[in-house]
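For this view, one protein chain was removed and the others were kept in their places.
For clarity, chains are labelled A, B and C in written order, and residue numbers in each chain start from 1.
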Amino acid sequence: MNWSYTIWIPLLPFLSFVINGVLYNRLPKKLSGVIGTSALGVAALLSYLTAGRYFFGTTSAEGYQPILAWQSTWMHITDKLAIDMGVYLDPISIMMLVVVTTISFLVHLYSVGYMSEEEGRNRYFAWLGLFSFSMLGLVLAPNLVQTYMFWELVGVSSFLLIGYYYDKPSAVRAALKAFIVTRFADVFFLIGILLYSYYSGSFKFEDLNNIAAIQAANSSIPVFMGLSALTWGLMLIFVGGAGKSAMFPLHIWLPDAMEGPTPVSALIHAATMVVAGVYLVARLFPAFHGSDDGFALHVVAVVGTFSSLFAAIIAMTQMDIKRVLAFSTMSQIGYMMMGLGVSGYGEEGLGYTASMFHLFTHAAFKALLFLGAGAIIHAVHSNSLKDMGGLRKYMPMTNITFLIACLAISGVPPFAGFFSKDMILEAAYEHNKLIYFTGYITAGLTAFYMFRIYFMAFWGRNRDYDHKPHDPVWSMKIPLIVLAAGSVVLGLLPFNEWVTSDLRPLHIHFDMMMAAASVGIGVIGIITAYLLYRKPSDAPDKISHSLGFVYKTVKNKFYMDELYLGIMREVILKRIAAPVAWFDRHIVDGTMNLIGNTTVGLSKGIKRIQSGDFQVYAFGILIAVIFFVVLFNYFIPTI
Amino acid sequence: MTERIIFYILAFIMIVFSLMSVTSTKIIRSAIYLLGVLMATAGLYFLFNLNFLGAIQLTVYAGGIMVLIVIAILLTHHVGFGLPVPDKKHMILGWLAAMIGITISFFQFTTHTFKPKIGNLDDRVSKMGADMLHYGDGGFVLPFEVISILLLAGIIAAITIAKGGIPHLKKRLKSGQPTTVSSSTKKQ
Amino acid sequence: METGIQIGDVLLVTSIMFFIGVYGFVTRKNLIAVLMSLEIIINAAAINFVLINKLVFTTNLHGVFFTFFILAVAAVEVAIGLVIILNLYRLKDSIDPEEITTLKH
Partner (left out) sequence: MDILTILIIIPTLTVLALIFAKGQKSYRTISAVGMGIQTVYSIYLLTRYLTERAEAGGETMLFRRTVEWFKPWNINYEIGVDGISVAMIILTAIITLTGVFVSWRVKELPKEFFVSLIVLSTGVFGFFISLDLFTMFLFYELAVIPMYLLIGIWGSGPREYAAMKLTLMLMGASALLLVGILGLYFHSPMVEGHHTFSMMAIAQAPMEHMDQLFFFPFVFVGFAVLGAMFPFHTWSPDGHASAPTAVSMLHAGVLMKMGGYGVFRVALLLMPTAAHEIGWIFMILAGGGILYGAFGALRQTDLKYINAYSSVSHLALVLFALLLMDVVSWSGSVLQMISHGLITALFFALIGMVYERTHTRDVTKMGGLLKIIPFIGMMYVMVGMASLGLPGMSGFAAELAIFVGAFQHSGTLERVLTIMAVLSIVVTAVYILRVVGKMLMGPVTNEAFKQMDKARWYEKTAAIILLACIIGIGVAPGGLYKLINESVTPLIELIQKGAL
């Protein structure tokens, strides 16, 4: 079968980027959105075609085989360490392809309506195109360097899009923060790549994942603190993934990133870019699993679990609807990491499949949540939950879709989230009870905070709005409807047939007790939220008041932002950069200037000798004569 | 013995008068002390039986040069004009130079053994005249001619400089323009 | 005739005279006085020539001749020197060596 057309899937958004970027001012106002949307529409169709052909056309007894659909030389550093750009198709990349193109297409479509009144829409669509291109390039990468390259490009487009309102200082700060934090993580990613590839001798995923061959090729791999260099490399790579996926403690950029336009949050900070870390771990899953008995994978599991609980706790206290969603995203990505972390390989790879499945369904319902939130914000012109309430009357369509998404994320059957979340918890239960228990609690918290915002926004007290809120225009409605439909039905897909750790279909059994338990805690969360927020009351305030210090700490996100800011300001700028700058100006440059000034001083001293006073000259002559007399008489007597 | 005594007297006069000459605050007195030194020198020549040399010393030095100096003093000073006392810097330099110099040269000629005298010097005036105009071995006719030309050149130079366009130069100097000799002579 | 006089004594006298002249040359604040100090220096040197010729190297008259020439040169030097001093005086209204520092340029 010929797969080479797949190169057009990333290239189409790139074209959109180039056209919108180069013809920045010359393009008619409406056209930029049309170009972007249609490019992504075609790309989405192509990726559905690819998915269909791949999943239904290439199955064999060996499972699905990866396909290198397209390849081009980029830079041959050495004959072995050659870097090629390519398109690599395997189940997870195709799954991501579908996710990215679909969400991106819907977000483009949504943005046509959402951004209709903005100046500089061309810029917006150009950046969206760049982002889609980079994300697709990242997803389709056949080697780690290409992944890293597009990883960085994704970061930049995220930076540009967060900073879209660049004359707003908070947006600029958020953009810089997002870029610098992820960049900081990426440095470790790069070191990890270099370290790991030093032993593997290649950047290609096949070689990287073949850990037995790497160990065979290197007679002795150094061991540092009880772990082999390979494990260290993988953990460093995971740091990069954690940065992009906003895992604790590198999560601080994600809530601030909500300064960007809401569709951007839906695309980048909910559905696609932030799951890149999960995708990266999944890509290198055999290596993670094989190195040092999967120690790196344990780290992934612990970080994921902790982040998921941590974010869920913070999400309960936030008043900004987008920030709640941001923390929810972080929490759900933690879930995915947890799923990967607890997974085994082959027949025990339930966690892997579950994690990928959750990634897939999460993309749908989280994008829906963000787009719904965008519709609300568009209607009430505020992000704060305090300015909302009783919206179900004004925005019935939004209400229903938002409710579906909330049910999906809370794990209520038969919505999509139920299946994937249940699978993760099942995998965690088999692996480690503590992780399972934490995940279980988080599921309850998730249901609670999601319905908290749902009830606060759509129910709660009725209020008078200056502008009567209303359902959005059609171009914004269609994505909501499509995603709502997806949130309902996607859970029924036979994911265990398609996406598995060893590419062969995985047999799973459905545990009724587990499912009941997780649904139970979800329902408890929903009921709590219903009781507290269904009607306006002062009960939530009382509760938060009684918690006092704890509540305040959580509301301030455990003071992580302040901690980072403190480190940046006090340590990096004041303790390192300022002394370096001082040292440079005063010591190093001072030394150079001292040499110069000494010379000048010396010359001034010598200059004074030539005073023009001939009597002093005469004295000089006499002394010289005497000097030579003495010299020749006593020291060089032979002359 | 008499010669020695006379020599010491003359030496004493020379040293004391030199000292007076270089330290006196009245320029004209200084000149007179210098005259004393020169005359004592002539006396020394006479003492050594070099009468011709002594006579020249008297006529050229004590006569001619002193007259020039006195006239120069008259042209530039009022009689009895007080000389300023030397400043500290020059005093120190002068003392230093004199002391180091005397020490070194004293050390030199006390440690050096001079060759003994070989015979007597033929110092007749006729011998001097013959040698002066003699161009063979030991003859001084060439230096003699050179000195004559030098003297001539000196006279011409003195005249030229003395009559140079000084007022013009002075004006130029004040206005800050370059003061080359060629341009000033051309203007005249 | 000149038996009693030691060469060392003569050299001592002339070198004292010489350095007195040097002292004067360095310290005097009047160009004519400086010139006079110069005369003392030259004179001391001339005496040395003569007396070394007379007391040590007696085979010829070189020292005496040199003294003749020194006299002649001294005469020229004084003549020209005085003329220059006179010119300077007309130019700057002063014959203080401190004021004549044109050499430093």
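FYI, contacts are C-beta pairs under 8 Å (C-beta built on N, C-alpha and C of every residue); 3 or more make two chains touch, one makes a residue touch a chain.
It should be emphasised that the depicted structure is a prediction, and the values quoted were computed from it without experimental measurement.
Considering the intact complex, the chain excluded from display touches A.
Touch with the chain omitted from the figure is made, among A:L40, A:I67 or A:V145, by A:V145. Of the candidate positions A:L45, A:V223, A:L434 or A:L573, contact with the hidden chain is made by A:L573.
Although one chain is not drawn, its touching partners on chain A can still be listed: residues 24, 73-78, 81, 83, 145, 148-150, 152-153, 156, 159, 163, 166-167, 169, 172-173, 175-176, 179-180, 183-184, 186-187, 190-191, 194-195, 197-198, 572-573, 576-578, 580-581, 584, 588-589, 591-593, 596.
We take it that only the chains that are shown with their structure count from here on.
Chain centres here are means of the Cα atoms, and by that rule the chain farthest away from chain B is A. Note: centroid distance chain A to chain B, computed from Cα atoms, is 101 Å. The distance from the centre of chain A to the centre of chain C, with each centre set as the mean of the Cα atoms, comes to 98 Å.
Per-chain CA centroids place chain B at a distance of 4 Å from chain C. Taken residue by residue, chain C touches two or more other chains at 22, 25-28, whereas all remaining positions touch fewer.
Chain B has residues 90, 93-94, 97, 101 in contact with two or more other chains. The touching residues of chain A, counted against chain B in their complex, run 615-616, 619, 622-623, 626, 629-630, 633.
Those residues of chain C that touch chain A in the shared complex are 22, 25-28, 34, 97-98, 100-105.
Looking at the complex, you find that chain C touches chain B at residues 1-5, 7-13, 15-30, 32-33, 35-37, 39-40, 43, 46-47, 50-51, 53-62, 64-65, 67-69, 71-80, 82-87, 89-91, 95-96.
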